[in-house]
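Each remark here refers to the structure printed beneath this line.
A single protein chain has been omitted; all remaining protein chains appear in their positions.
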Amino acid sequence: MCALGGGVPATRAHIAKADAAARALKKPTPIASDPVDSLKFGTPEPQPGGVKREYWLQAESFIWDPVPTGRDEWMKMPVPSKRKFRAFGYRLYDEGYAKPLGPVQMGGPALTGEVGDTIVVHMRNGDEHFNQAVTFHPHGVRYTPDYDGSYLGKFTRAGGFIAPGEEFTYTFECTPDSVGVWPYHDHGPNHVVNIARGLFGSVIVREKGAKAPDVEEVLVLHQLPPQVTGVPRVLQCINGRAFAGNTPTIRAKVGQDVAIHVIGGDSMFHTFHVHGHRWQVGHRNEDCPTVGPNEVITARWNEDNPGRWLYHCHVFTHQDAGMAGWLLVNP
Amino acid sequence: MCALGGGVPATRAHIAKADAAARALKKPTPIASDPVDSLKFGTPEPQPGGVKREYWLQAESFIWDPVPTGRDEWMKMPVPSKRKFRAFGYRLYDEGYAKPLGPVQMGGPALTGEVGDTIVVHMRNGDEHFNQAVTFHPHGVRYTPDYDGSYLGKFTRAGGFIAPGEEFTYTFECTPDSVGVWPYHDHGPNHVVNIARGLFGSVIVREKGAKAPDVEEVLVLHQLPPQVTGVPRVLQCINGRAFAGNTPTIRAKVGQDVAIHVIGGDSMFHTFHVHGHRWQVGHRNEDCPTVGPNEVITARWNEDNPGRWLYHCHVFTHQDAGMAGWLLVNP
Partner (left out) sequence: MCALGGGVPATRAHIAKADAAARALKKPTPIASDPVDSLKFGTPEPQPGGVKREYWLQAESFIWDPVPTGRDEWMKMPVPSKRKFRAFGYRLYDEGYAKPLGPVQMGGPALTGEVGDTIVVHMRNGDEHFNQAVTFHPHGVRYTPDYDGSYLGKFTRAGGFIAPGEEFTYTFECTPDSVGVWPYHDHGPNHVVNIARGLFGSVIVREKGAKAPDVEEVLVLHQLPPQVTGVPRVLQCINGRAFAGNTPTIRAKVGQDVAIHVIGGDSMFHTFHVHGHRWQVGHRNEDCPTVGPNEVITARWNEDNPGRWLYHCHVFTHQDAGMAGWLLVNP
């Protein structure tokens, strides 16, 4: 599998080949080559006082415009119109897939839990277009190998291969060292391509009874490379959108507890800068930390600075290709 | 705006186009599309016990040789002589621009303040060559949107567009969470190119009454790409200079409190290594931390190791193209 140009296969032809290989792949029959491969695991229950938090997700493909306004509001410039492509997303549904809870989009919902809870994810592969196995692999929470959600060749466990039309239920535990914000993403046989198409999201785990911040936003920084989208230019996105006015516009009020969690969603390294703000991390103040692939940083402050502020990745190539947005603070 | 090859537009032609667009741009008339755009702000005063620290800076262009000795003193090799180009710098002047305080150079002066102070920057765009609007945008200190120093298209505020020949006065506050070392740089309509030309510097904010280290150096790591300089090779610089003997030679004595602040000044990621030294950051010891674009790390130690030492970025491509220098420690 070649891998040049943004961390994914280098050309449209390579992507097509990766897709064809994934479509042809059958669910592997597990082979035990080591005693650990024969271990059996149960399904964990919440700790005393904890609850089970249940989510219904469906992997769906859809047509997506990463720049719906057609404009970069920061630089006051139009963005060329050829931008739509077929994306892939985790869509949130009501109990038992009764009805979707909102539109399908790049970047799945933020799943939340508290220490002692279990997070139960029903995951259905509802895509007929890409027609290949996908999975759900979270960071940060605890899981047994059955719920790892990773294709592992001949060592693949139950949740590591959800074929089109199939459904699987994962159970994850929120342990004390799960406190934080984490990415989740596809980890099936073609996950590098399918993550680039949009199969990613976030998990937020808090201490038991902890108050959520007044304003809380998860920003996944990721590029849309031409070989994935067919769009002639690289778009540098936040949650599937590029350029201020399209990326999330965050709103806060003076006095609020504001938390922005930033996740590296591709193979690039980024930094995260917010104008007019800085925050303390451990022993030091910062306003532009590095965030690597699937790493997470949190910028959290008590809001005290009203106005219109820019936030952006400080890698200029990323910033200039769309990785920027607005923070609007009311007095 | 394309952006390949070092985080700036990819070719000389693209740079010429970006320059032409910036020269043609008129100061935007602000438009309020949200209530926050209509907010009015005053100019902050120092806190009780604090002082106003005033600086006069002028943006000037000038001819610059990044390797004045013509040699790499580490590898004992000559550096090809075609190296001069037109750079851009923030030059420090006496009160009221009476006279320049030293020569113009890449990397503006380190501005300093203590918690409770205001830092007032008079900024004059004195360049007739590039002939385009520039600004002054600091990290770390507090400012209102008027003093953000960022071009924001139709949302541009007072300090976000200083046309050639114009002057603007910014006021910044040193708050408790401003303690640290921070970059400042142009954030005008063509800032990606103009930062690469040299429009950057540093701000140091200390606790009230804190003693400065005995030896304190700010090193900005940044490349000079051929499409910006016209020089046929990439030079990997520290404060505008490449190769040991040209980059800052830092001098210390055993027993001194030494602090080196390292700022990522381009779109690349770097690490910073000093031979013969290591330092504690939080709970761990390190001698080669990562520093991303506009991120800052501080290496601080009590000097105990006399001799000639190399410091360098540990990315070999950067080290070999000039990002290295000497630390000379006397007994």
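Every chain is named by a letter (A and B) in the order it is written, and numbering of its residues begins at 1.
One rule holds in what follows: a contact is a pair of C-beta atoms (placed from the backbone, for glycine too) under 8 Å apart; a residue touches a chain by one contact, two chains touch by 3 or more.
Keep in mind that this is a model prediction, so the values were computed, not measured.
Among the residues A:75, A:152 or A:328, only A:152 touches the chain that is left out of the figure. Interface note: of A:46, A:126 or A:140, the residue touching the hidden chain in the full complex is A:140. The residue touching the chain not shown here, chosen from A:269, A:311 or A:326, is A:269. From the options A:8, A:215 or A:237, the residue with contact to the unseen chain in the full assembly is A:8.
Taking the whole complex into account, chain A touches the unshown chain at residues 1, 3-4, 7-8, 28, 34-37, 39, 41, 137, 139-140, 142-145, 148, 150, 152-155, 177-180, 182, 189, 192, 195, 264, 266-267, 269, 281-282, 290-296.
Although one chain is not displayed, its contacts with chain B can still be listed: residues 72-77, 269-271, 273, 275-276, 278-280, 282-290, 301, 305-310, 314-321, 328-331.
To be clear about the criterion, only the chains that are shown with their structure count from here on.
The distance from the centre of chain A to the centre of chain B, each centre being the mean of the chain's C-alpha atoms, comes to 34 Å.
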